[in-house]
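Yeah, one chain of the complex is gone here, protein chain that is, but the others are all in their spots.
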Amino acid sequence: MADSTAKQGAPALGVAMVGYSFMGAAHSQAWSVAPRFFDLPLHPRMLVVAGRQAGPVEAAARRLGWEGSTTDWRSLLERDDVDLVDVCTPGDTHAEIAVAALEAGKHVLCEKPLANSVAEAQVMVDAAEKAAVAGVRATVGFTYRRVPAIALARQLVAEGRVGTVRHVRAQYLQDWIADEQAPMSWRLEKEKAGSGALGDIGAHVVDLAQHVTGELLTGVSGLLRTFVEERPLPGAGGGALGGTAGEGTGVVTVDDAAVFSGRLSGGGLATFEATRFAWGRKNAIRLEINGSKGSLAFDFEDMNVLHYYDATEDARVAGFRRIYVTEPEHPYVGAWWPAGHGLGYEHGFVHQVVDLVGALAAQEDPAPTFADGLQVQKVLAAVERSSAEGCAWQQL
Amino acid sequence: MADSTAKQGAPALGVAMVGYSFMGAAHSQAWSVAPRFFDLPLHPRMLVVAGRQAGPVEAAARRLGWEGSTTDWRSLLERDDVDLVDVCTPGDTHAEIAVAALEAGKHVLCEKPLANSVAEAQVMVDAAEKAAVAGVRATVGFTYRRVPAIALARQLVAEGRVGTVRHVRAQYLQDWIADEQAPMSWRLEKEKAGSGALGDIGAHVVDLAQHVTGELLTGVSGLLRTFVEERPLPGAGGGALGGTAGEGTGVVTVDDAAVFSGRLSGGGLATFEATRFAWGRKNAIRLEINGSKGSLAFDFEDMNVLHYYDATEDARVAGFRRIYVTEPEHPYVGAWWPAGHGLGYEHGFVHQVVDLVGALAAQEDPAPTFADGLQVQKVLAAVERSSAEGCAWQQL
Amino acid sequence: MADSTAKQGAPALGVAMVGYSFMGAAHSQAWSVAPRFFDLPLHPRMLVVAGRQAGPVEAAARRLGWEGSTTDWRSLLERDDVDLVDVCTPGDTHAEIAVAALEAGKHVLCEKPLANSVAEAQVMVDAAEKAAVAGVRATVGFTYRRVPAIALARQLVAEGRVGTVRHVRAQYLQDWIADEQAPMSWRLEKEKAGSGALGDIGAHVVDLAQHVTGELLTGVSGLLRTFVEERPLPGAGGGALGGTAGEGTGVVTVDDAAVFSGRLSGGGLATFEATRFAWGRKNAIRLEINGSKGSLAFDFEDMNVLHYYDATEDARVAGFRRIYVTEPEHPYVGAWWPAGHGLGYEHGFVHQVVDLVGALAAQEDPAPTFADGLQVQKVLAAVERSSAEGCAWQQL
Partner (left out) sequence: MADSTAKQGAPALGVAMVGYSFMGAAHSQAWSVAPRFFDLPLHPRMLVVAGRQAGPVEAAARRLGWEGSTTDWRSLLERDDVDLVDVCTPGDTHAEIAVAALEAGKHVLCEKPLANSVAEAQVMVDAAEKAAVAGVRATVGFTYRRVPAIALARQLVAEGRVGTVRHVRAQYLQDWIADEQAPMSWRLEKEKAGSGALGDIGAHVVDLAQHVTGELLTGVSGLLRTFVEERPLPGAGGGALGGTAGEGTGVVTVDDAAVFSGRLSGGGLATFEATRFAWGRKNAIRLEINGSKGSLAFDFEDMNVLHYYDATEDARVAGFRRIYVTEPEHPYVGAWWPAGHGLGYEHGFVHQVVDLVGALAAQEDPAPTFADGLQVQKVLAAVERSSAEGCAWQQL
C-alpha cells in the first residue's frame, strides 16, 4: 500500500504500530483497506510494527502488510517518518508507550481501555494535553462507535428523534469462559488485565451509552462477581464443557461479570451488564434507548440493523422499524457496496482510521480523546468501589 | 356454564368474585373457559360477583357470565354455596377481603400484588396459615407463571438443562405513560396503588425470576425514579403525544421506573427493570437466564416462543432454538389446539384455574401461596429502602 | 350463556352446529365467548349440536356448552328456534347439509373448503342465491381473515399504503406428516378429503391473498406432488421419526404439497406454496405483499405482528416496522385486553361470530359469501388441472 501513497498525491502519514495480535491484526487491516474505499486527505504508510520477539514480529509484519518490524518500540519514536504510533498492546503498557510517543511528538491511537487504572489514565491525559499545545493529537480506540448502525443511532438522538432520554439498557454478553474448565489466561489476572469483564467489555458499553446519548453518567452503583475462582492452567485442562481439570490450577483475580446502574446527566436511568458467562451470546453488544419521543435498539450480533420506534406516529401503524443500515444515506456506508450488502466487524476499524486521518488533516482533535477514555475509566473505578462498599452510590 | 356442572358429574366449586374490571374480566373468562378444554376434578359454578355500584356490577355479571351480583362483598361470605372468593380489586383492599374470606372458611384466589405493604401482606399470610389448619387454601395470582413458554422454562431449569444459574435478566417494559401529557390515574397515587412500576409490574418479574430458577433473592440494591412528577388531571389534558395540558394537574407520588440488582440463593446475579416509559414496548416481559450449561430467553411480546441454548452441543450446530411452544408435549398446550396454533394472554388465567382447581381437589396448597406473595412484597420493599438509602445493599 | 341473552335485551339468534371435533370446538368457543367481549346486536343461543354417535355428541354438547344434542342433523332444520346452522363436518358433507339448511330457511356458516369439488360448490352457491331472496344468508369460514394483523393488512392495502400490488408471496407450511412413518388418515384419501395440502391449507392462502389485496387471481400454473405414497395404517405404525411400519399400509391419494403461481387482476404476480412437509413449521401461514409504495409481511407463527415498509419515507430511517397489533386502534382488538396483551388462534373464530352476527342484524351478506368460496374452489381446481397438464397456464 505504501507505494500508492505517492501516486495518489495525498501527503503521507507515517504509521508505526506496537503489538500485533487480535487488535494489531484489526488495525493493520484498517490502515490497509481504508484508502481503497475512502478518499483520505493523508495517505497512511504502514512503516513498521514493534513486538517483543524478532521472529513473530517479522512474520506479522509480512502477513499484515507492514514495511518493517522491530523489537524495540522506543526506536519508533526516533524515526522522523513516523507521524503516528498505534498502540495495540495489553492495557498495562499503554501509559508508558503512549506518553513516550506523545513526548516524542507522535500522534497516538491507543486501544481501549486507556489504562489499567485511573492514575495511569490521568498521566496519559496530562501528556496528551501537553502534546496538544504542539498540535500532537491523541485518541483512544472505542471502535464500536464507528459501526454504522451505532453512528446512525447517535445521529437520531442528536436530531431529537427520541426526545429526552429516560432509559439506557446496555449489555455486553459473551460466553468464552462460561465453561468452568476453560483454562486460565492473562486476561483473568488482575495485575495484567486490570479488571475482568468490567474493564474489557463493560468499558465499551459505558462508552457507547454516553456516546450515543451525548450524555455522561453522573453516578453509579454496581456489583461485581467472580463465578469461577480457580481454573486449570493452560494445557493442564480442557476448553470445552466436560473438559477435565489438569494438575495445576490458577486463581482468577478479576471479575467474571459486572452489573451496574447509573444516572445520566439528562436525568435518565442507565443499566449495564458485562459478562463472559452468557452461553450462546458470542459478542452481544446490546444497546436500547427509550426517550420521550421514541426508542432505539441495537445488537451487535445483527450489526447492520438499527431498530427505531417513532412515538409521534399514528399508533395504528407505529412499530419498531428494522432499519437495515446499508443505504448510501447511512454513515460510512456509501463508500462501500450497493445497498443491502452488509458490513462486518472489521469495518469499524476502517472507519476509525477514516475519522482519525480526517481529524489529523483538519488539525482537529480526533474523538474520543484521552480525556474521554479517562472519564470511562473513572466510571469503571466507581463501579468497583461501589461493589466493594455494598453497592453504595458513587457520585462522579 | 353452571348447569353443565351437574351434567358432568364432577362436584361443584362455588365461586364468588369481588371486582370486575380488567382482572375481573380475565378471571371470568378463565372460570368459564377452563371446563370446556380441561377435565377438571371440580366444576366451577360462577355464582356471584360483587362490586360497589349496583348497575355496573349487574351489567358485568351478565356480560361476564355470573349467575348473580351484589354490592355487598361481605354477603358472599355468608353463602354456603360459595367455596372460593376470587379477589380482583385494587391492592389496598386485598387484605381486608382476603382475611375475612379465609376466616369465613372460603378458599381465596387473590390478584397480585398480595397487598400494598409488607405489613398487610404479613397479616394475610397469618390468616392463611390459620385457615390452612381447616383445609382452607389461599393463593396469589402471578398468572404469567402459567404461560406455557414460562412453564416450559421452569421445567428445563428444574431438569438441569441450564445447569447452575449465573445470570437472570428480567425486564417488564411498557409505554402507557411515556407520553408526558398522559393524564393522572389512581395507579399514580401512592395511597391507592402502593407503588408504581415497581409494585405493579416489577412484582411480576421478581416472581418469574424466582419461579423459573427455583431460587430466591438473598439481597438487592435498587434505584427508583419518577420522570414526570405532575400530570394533567383526567379530562383536563390529552393522552397522546402533543396533547395539551388542561387547567388542573395532579402530583405523581409513585415511581415511574425501577432498576435493581440482586443475588440469587444459588449464587447467581439478577438484574431487574420495570418501567412504563419504554416507547414501543407494550407488554415486554423479558426473561433471560444464563447457566453453566445453557441459556433461556423469553419475551411476552412473542409469548408462544421460548429460546433455548444448549451449551453441551457441538459448537458447529449450536444456537438458540426458537421453541414454538404449541406442541402436545408442552405444558398446558395439549388441551387446546393442534400444534402451531398459538395461545393468547388470557390463556394464562385459564391455566391458573386449572392448577388451582386441581390443587383444591387434591387437598394440596395451590402455588404460589400467600407466603410466596409476601416474599415478593419483601423484595419490593427492600428495593424501595435501597433506593432511599443511596442504593445500599439490603439483605433479605 | 343462553340465559344471559334475555337479560341483555338483544334478540336471540338460535344456533345449531353439526360436527364437534377440531372445528366444532373452535366454533363453540367462539359462540360462547363473543358476547362476553363484544356488544352483539343479536345474542347467540347455543341450542344444539348434531353428530353421528349419541354418546360422544352428548359429551361434546356438555363440554362445549350447547344446551342439547342430537344424532339427526335434519332435525335441526325443523326447529323453529334454530336461526342458523353452523356446519363443521368434513368437506364431503358440506353441500348436503348446507343446501338443506338454506332450503329450510336457516342461515348457514359453513367451514372451508366450501366443498370437495367445484360442482358441489356451485350447487351450494345456487342454493344460497335462492335463499338470499328470502333474506337467508350464507357464509364460508375463512377465519384467518379475522386475525387482527391480517385485517390490518387489508386496511392498509385498501388505503393505498402499499400502492399497486406487484408481488404476493403466500405460503402455508406445516410438518405434521413430514415423518414418512406418520400413519394414514382420512385426510390423505381423495374420496373423503377432496384434495391434500392444496385444498386443506392452500385454500386459506388463496383466500388470504385475494382478500388482503382486494384482487382476484386471473390465471394459474401449478405443480402437485405426493412425496410419500404409502403409509402405515393407524395403529400399525409409529407417528414419530423412527417409528416402525406395521403390517398394513394404505395408499395416499392426495397431494402432499402444492406450488403454484398466478396473476392478479391488478397485474401483479402471486406465488403460493402449501405443504405438510416443512419440518419445524407448525402453522406458518406467511403472506408477503410488495407494492409500488410499500410492503407488508405476516407469519401466523407470530400472529400478533404485521410488518410494514413505507417506501415514501426517508431512506435513512425507513425499515420494516414490526407493528404489534394489540392497540385499541387495531381491528377487533379494542374489545379485548389492554395494549400489548396478545391474542391467540381461537380469537379469529370469535371475530367471525362478531362479523357474522353484525351482518345478520344489519340484513347484509356476511363476507365471504358462498360465491367467494366457489371462486377459491375454482382456483384450486385450475391448479390441479395445470399440474396434470404439465403446468400449462389455466385462465380463470
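Think of it as A, B and C in the order they're written, each chain with its own count starting at 1.
Just so it is clear, a contact is a pair of C-beta atoms (placed from the backbone, for glycine too) under 8 Å apart; a residue touches a chain by one contact, two chains touch by 3 or more.
As the structure is a prediction and not an experimental result, all values here were calculated from the model.
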Item to complete: Return the single residue from A:S32, A:T70, A:Q352 or A:Q394 that touches the missing chain.
Response: A:S32
Discussion item. Among A:L102, A:M303, A:L360 or A:A381, exactly one should touch the missing chain; which is it?
Written reply: A:M303
Discussion item. Just checking the interface: what residues of chain C touch the absent partner chain?
Written reply: 162, 166-167, 169, 171, 173, 175, 178-180, 221, 223, 225, 227, 241-242, 257, 259-261, 263, 267, 269, 271, 273, 275, 277-281, 288, 290-295, 309, 311-312, 318-320, 386, 390-393
Response to the item:
Even though one chain is not shown, chain A touches it at residues 1, 4, 7-8, 22, 25-26, 28-29, 32-33, 35-37, 62-65, 174, 176, 281-284, 300-305, 324, 326-327, 337-347
Fill in: Footprint left on chain B by the chain that the document does not show
152, 156, 161, 307-308, 310, 314-324, 327-330
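Definition applied: only the chains that are shown with their structure count from here on.
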Worksheet item: In angstrom, rounded to a whole number, how far apart do the mean CA points of chain B and chain C lie?
Response: 34
Response to the item:
When centres are defined as mean Cα positions, the distance from chain A to chain C in whole Å is 54
Response to the item:
Two or more other chains are touched by the chain A residues 318-320
